[in-house]
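Take this structure first; my questions come after.
Partial view: only certain chains, each at its native spot in the assembly.
Note that the chains take the letters A and B in the order they are written out, and that residue 1 is the start of every chain.
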Amino acid sequence: MTERTEFRLTVSCPDQMGIVARVARLIADAQGWITEAAQHTDTEARWFFMRWVFSLPENADSELAQRFGELAGALDMQWALTRAASRPRVVILVSKEPHCLTDLLARWSSGELPMEIPAILSNHRLLEEIAGCYGIPFEHIPVTAETREAAFATLQDRLRALQADTVVLARYMQILPPNLCHEFRDRVINIHHSFLPSFVGARPYHQAFARGVKLIGATCHYVTEDLDAGPIIEQDVVRIRHDDQVADLVRKGRDVERWVLARGLRNHLEGRVLTHGNKTIVFD
Amino acid sequence: MTERTEFRLTVSCPDQMGIVARVARLIADAQGWITEAAQHTDTEARWFFMRWVFSLPENADSELAQRFGELAGALDMQWALTRAASRPRVVILVSKEPHCLTDLLARWSSGELPMEIPAILSNHRLLEEIAGCYGIPFEHIPVTAETREAAFATLQDRLRALQADTVVLARYMQILPPNLCHEFRDRVINIHHSFLPSFVGARPYHQAFARGVKLIGATCHYVTEDLDAGPIIEQDVVRIRHDDQVADLVRKGRDVERWVLARGLRNHLEGRVLTHGNKTIVFD
């Protein structure tokens, strides 16, 4: 057998009879060998979602892409055909808290997160050393009440210049301006340190402590113009006890934040997350 | 050694130096043998909580209770000395959903829940047969918009006549009037089918589905005048998927509701739950 390359196809379109047969036909004609396939039909919205992984012979992808483009036009599909081995460019934004950043870097370093990290941007200098340990360029873009607008214009320019496919807010304690959210729609991932929709906004661990909940959580979501209200990618919780103070919630919460962000980001990078309205379909 | 009986002592009082030594002295003087001890100090509120279990020789408890009463007066304690084998009288209120009721009855029948069930009260007749299977008296107290006030007066009378120590709302879909909440403060346990404080009020599974959360939960709490805002005793969650419809959330949620209610109730029956302000201390 000749050399083959793995591709990933994601599709989102209005549901109708026969989609699978038509897609499968194209792939079979291209000598594609399917190794993973996940589908979902939202019966209420009458919408169809799929993510397939298949190998193709050398150079078969451009013709497949062309024929698929015709089908996609006919079926009103949003779609993407991507080399499975591709590594998106992820810019990480941080402030002062190191735990999510060190976790992402360790996972990236071990090969667990298939991405390039062209730069780490921060409104503080505190985490510069960690970036250095992993050999990642660090850029300081201070944000103050007065410079806020200019700072975010700079930030947005840098994201463009760095050709960021995805932006991760790894406890970046700033609210992004609407136009940045808009430009990078479904590409900015935030980790919020509560089990949303509980405890939106500032100091969620203090809110959780005051309410006396028995579990605390973290939520990984796409950032939209509405604070902490974008499509949820991943969530999890950890049990707390009556003798846990706010500092204990912060400590226990860090584990959940790390885990939820890493898992959400990995699914995003592997093309496993599709959005529809304010919800996600996660083919994990 | 003569026959000994197990007792349980719970205490809640302003914190000060030497409480443990003074309580331990009294118990040692009464020939008490401590087998379980749990304590908690709320350093912010400067409040002390404890739950001890110990055995006493025949008839030593009344003198201990008297001496303890004197100490409690001096230290401004709320306290209770209870035979560990005592079985509180629990009246269960239900509407149409059987899953929490059947679960409680099965657990009660197996000896897992140390309680008597003098009666099951309901605003519908649907679950009468299940009560019969377990030989528990069933009383029908219909509630309509017009009869609401009279119905709850009847209900309150019945709870008194049945000498209810604890009232469990096992998916009883009615809001209790404030005076009933007040009379049975810290003794009415509700199971709410969401991870509070998310999705307060009606149809929480529909709310959760609309928001696109990745976990759903249930909350067992004491009922207060404020809807779904009383002290939380127990919570847990279960993972849902993008292909789960509202009916699936309801189905998966039933498991969490059952488990959370059973665990919260058991801790309550064993005197493991103390309240302070709007929070609980759970010595489990």
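We adopt the following convention: contacts are C-beta pairs under 8 Å (C-beta built on N, C-alpha and C of every residue); 3 or more make two chains touch, one makes a residue touch a chain.
Fair warning: this is a prediction, and the values are worked out from it, not measured in the lab.
Number of identical chains making up the complete complex in this structure, 2 of which are shown: 4.
Here, only the chains that are shown with their structure count from here on.
The angle needed to superpose chain A on chain B by their Cα atoms is 180 degrees, rounded to the nearest 5.
Each chain gets a centre from the mean of its Cα atoms; for chain A and chain B, those two points are 42 Å apart. Contact residues of chain A toward chain B in the complex are 40, 43-44, 195-199, 211-215, 217, 231-237, 241-243, 245, 278-282.
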